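Inspection log for the structure reproduced underneath, given as structure tokens.
Just one protein chain is left out here, and the rest sit where they should.
Letters A and B mark the chains as written, and numbering starts fresh at 1 in each.
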Amino acid sequence: MLDADVQLRLERLSLDAPVNVGSGEVVALLGPNGAGKSTVLRALAGLLRLAGGRVALDGTLLEDPAQKVYIPPEKRPVGMMFQDYLLFPHMTAADNVAFGLRARGVERNQARQTANAALERLGLAEVMAAKPGAMSGGQQQRVAMARALVTEPRLLLLDEPLAALDVSTKNDLRRHLRTVLRESQAANVLVTHDLLDAVALADRMVVIEHGGIVQAGTPAEVTAQPRSQYVADLVGMNLLQGKANGNVVEVDGGGRIVVPEALSGHVLAVVPPSAISVHRDKPDTSAENVWPGQIAGVDLMGDRVRVRIDGPPALSAEVSPRIVDELKLDDGGQLWAVVQAADVRAYTA
Amino acid sequence: MEWIKRHFAGIAIAALAIVTILYFVLPLLGLITQTPWGRFGKTITSSTALDALRLSLIASLSSTALALLFGFPLAWMLARGNLPWKPLLRGLCTLPMVLPPVVGGIALLLAYGRKGLIGGPLATAFGLSLPFTLAGVIVAETFVSMPFFIVTLESGLRAMNTKLEDAARSLGASRSMVFRRVTLPLIWPSLIAGTVLTWSRALGEFGATITFAGNLPGVTQTTPLAIYISQSSGQLDTAIALSLVLVAVSLVVMIGTRNRSRAGSRSNA
Partner (left out) sequence: MLRSDRRAGTVVGDGPSPRGHARKTTRVGAAVGSCLISIILLAACGSSGGSNSSSNGQVKGTVLVFAAASLSNAFDKIGTQFEKAHPGVTVKFNYNGSSSLATSIKQGAPADLFASADTTTMDTITNANLAVGKPRTFTKNKLEIMVAKGNPMKITSVGNLAKPNLKVVVCASSVPCGTYSNEVFKKADVKVKPVSEETSVSGVVTKVTLGEADAGMVYVTDVKANESKATGVPIPADQNVVADYPMVELKDAPNSAAAKSFMNYVSSSAGQKVLTSYGFLPAGS
């Protein structure tokens, strides 16, 4: 199990993030670009020295600047999968996979056999003797996985393992990765920017922003109650912050919203875009939340349309193309937005 | 006429290319056709010629070895190290590339000669002297050829993806294994190219050698010096014969290593 507190002081980033992962557990690290997710992985691998904190794996202290302890990467029982795979271009797939074994002193033939077996298990027998340049993206990804896993690491670090793939390959390989992670006895840390990866693969999610952890919990918990705009955007929700006084929340920045529970103090409120209905004329409705607003933009997202409304408060409503047509939303102008209080989820910040 | 207009681009380029190729090939042809083949055997086995070739071989190979030994760490530092004033440092170490060789020779004398900056104290303390010795020839050749190695290797080091070394370390490879099995194979082409360039520069060196080490048959008279002395005293036979040998050797090495360095990476089990 991984017991770490990663503290780094870099040129453009100051980071302080505790990372604790049990054996067999999968923790997903999410965050906006530049938040430091990949940097955390590099530090856990030992490729970057800590400024403070510590890294301990299965009870063994790997790094602790205060005690002047530092075990270099090659001596850590870590397996890492990199964003651009970093397969050795001058070696065949088999040699790539055997590399870690050879590095740890396994005799050449034995290493070859193990590597070949691993590749066969993954259905990569036909590229065993091929160099990375001759493989497809999906094949490279699986070879990179095999290479990281074949040494049976105690800590598995995956940096955006599915990012470089096209959608259908991504789905296939996500399923495969899920199986691999389920079987893994190591502590697994996965960095991703894709919420679907986190939801499908991780037991827990940790969101890093501005060099610190802003939110942690199971994927369900985090997506249900986003605590930052980033997570809200990730989940596709409208997030409002404000001061609650009973059922009424004065939204920061203007406007107010009625929420189902009575709360007090600083709160967050999540409004699903699909729960907002739009009308040109003020509707006659029993809904608790009815606002006028100006259309700020109309965006097509697949087969659904998002209408951005300047309230206050500012929200995105999800409507069907038919509505866009009927109400001529393309022309902009004034709108009335309606949300039932029951559709809003509010919780203390 | 229409045909010419349409294909003007192709014709112009082909014409220029032919002129350029002739420019390079004609001197070689001249050399080959003017060689007194009848007397070639005797000329090339004369003591002058054999001495010159032997000295050239020893000196150029030694210089290349020294260039590799000392140039590699320097290229490494220039490519990856955190040195202050790197551009200045790089400029100084590669200065011999643009200096006229004889200027290099004078500079070497003033530094390593008997009354030189370093050479003086060395001579008085240990009686060591570089001028007029084969060691001096090697020093002169290394001075002018090492910069080529440094420049080629540095660019090769910069071009490689250093993250691959991180990957190797994460897989458990010690620093020496990372170097042997990842770094070295990846910089191999530029290593080969640099070595060949260095060796051929050392082989052809004249100005710095004759100024710093002097010219004595059997001791410091390398092949280029022998060729110059022969041709300036009208002994064209020797000059041509030796020239032919140098050209042939250079061609063989150039062609041989072209294939190697283009073959790209090798696989290591």
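In this text, a residue touches a chain if its C-beta (ideal position, glycine included) is under 8 Å from a C-beta of that chain, and two chains touch if they have at least 3 such contacts.
Remember, it's a predicted structure, so these values are computed and weren't measured experimentally.
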If you put the missing chain back into the full complex, which of the shown chains would it touch?
B
Listed residues B:13, B:29 or B:69, member touching the removed chain:
B:13
Which listed residue, B:40, B:76 or B:132, touches the chain dropped from view?
B:132
Per the touch definition above, residue among B:71, B:96 or B:113 touching the missing chain
B:113
Contact residues on chain B toward the hidden chain run 8-9, 12-13, 16, 19, 109-110, 113-115, 131-132, 210-211, 213-217, 219-221, 228-235
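Keep in mind that, in the parts below, only the chains that are shown with their structure count from here on.
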From the C-alpha centre of chain A to that of chain B, how far is it in Å?
54
Can you name the residues of chain B that touch chain A in the complex?
161, 163-164, 166-175, 177, 181-182, 185-186, 264-269
For the chain A and chain B complex, residues of the former touching the latter:
42, 45-47, 72-75, 78-80, 82, 84, 86, 88-92, 95, 98-100, 103-104, 108, 112, 131, 147-148, 151
